[in-house]
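Sharing a structure below in structure tokens format, with a few things to ask.
For this depiction, one protein chain was excluded, whereas all remaining protein chains were kept in their positions.
The block that comes next holds chain A.
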Amino acid sequence: MRLAIVGAGDVGRSVADLAGEYGHEVVAIADSSGASVDADGIDVEGALERKAGGESVGTADPATLFETDYDVLVEATPTTLGDAEPGFTHVERALETDHHVVLANKGPVAERYEELRALEADSAGSIRFEATVGGAIPVLSTIEDCTPQAVTAARGVLNGTANFILTRMAAEGLDYEHVLAEAQDLGVAEADPTFDVDGTDAALKFVILANVLADGGFSLEDATVEGIQDIPGSALELAAEDGRTIRLIGEASRDGVRVGPRLVPENGALAVTGTRNIVQLETKHAGSLHNSGRGAGGPETATAVLSDVGRLPEL
């Protein structure tokens, strides 16, 4: 497939870097200020070097990306809430011109799911978005294999930063602020970790899961969301005395979405440690399935994008 990648952050760059290994060709990559476009395949290494040097990936107008001959638009711009722009418009543009779209950007799928599906219905192209939920972990394709109807609920840990903080707090008996500072030093938490620790990032992923299970109907404002900022070390100690620990757990079903700190058995499947993520799918006929792995990171998330590209039919 010929890929046009919009967004040159960790994920977009990793997709460009790994595309060749997966048998695909990058014909365009764009960031907010420039683009590198070539119908015969761009010089990926050169574009990534320019980006690493603090420049744009290329000198062309970012809009020229949509004018080149491509099969799949990879939408890897940063997640935005509400109208989910500019991601939504990128997807719209690709679908209206009968191209496939693979999203790593959670915004459009969480906030405007029904509109995406309506655009897809009128297009020869299709949309896939494995990378929006759980990074490298195959969550949506597992649901697809089980058929969404046979999955009754999804629960689990889908934010590595919050999970890292809670794990360290429990292990070291430290308070939230101490561990957050440590996480920022290690690069596990961003300078502004708000969306990770207040539950928004996890909630977006569980909203997407609820949309897949119920075929739409949910956006972030439908989710009940609580973060971990108010959890003191003493709460984790009390939990541990009872053989439990506290994790930022999300739950998605056809009835709704909830994210908040919850008590889980200390040695249970959902009490993953560090930045690891896990999703538990509750099925109608086969009990629970657990998928665990790396929920974030450039190359990790890029593998999910490229797996999606591989699942798309020829146009």
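Convention: a residue touches a chain if its C-beta (ideal position, glycine included) is under 8 Å from a C-beta of that chain, and two chains touch if they have at least 3 such contacts; residues count from 1.
We adopt the following convention: contacts and distances are computed from a predicted model.
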Query = The chain dropped from view, which UniProt name applies: "SpoVR family protein", "Amino acid-binding ACT domain-containing protein", "Peptide/nickel transport system permease protein" or "YeaH/YhbH family protein"?
reply = "Amino acid-binding ACT domain-containing protein"
Among A:63, A:118 or A:238, the residue in touch with the chain that has been omitted = A:238
Query = Which of these, A:150, A:263 or A:312, touches the one chain of the complex that we don't see?
reply = A:263
Task = May I ask which residue of A:21, A:40, A:230 or A:314 touches the chain that does not appear here?
result = A:230
Request  = Write the list of chain A residues that the hidden chain touches.
outcome  = 153, 155, 226, 230-235, 237-239, 241-242, 244, 246, 249, 251, 260-265, 268-270, 280, 282, 287-288
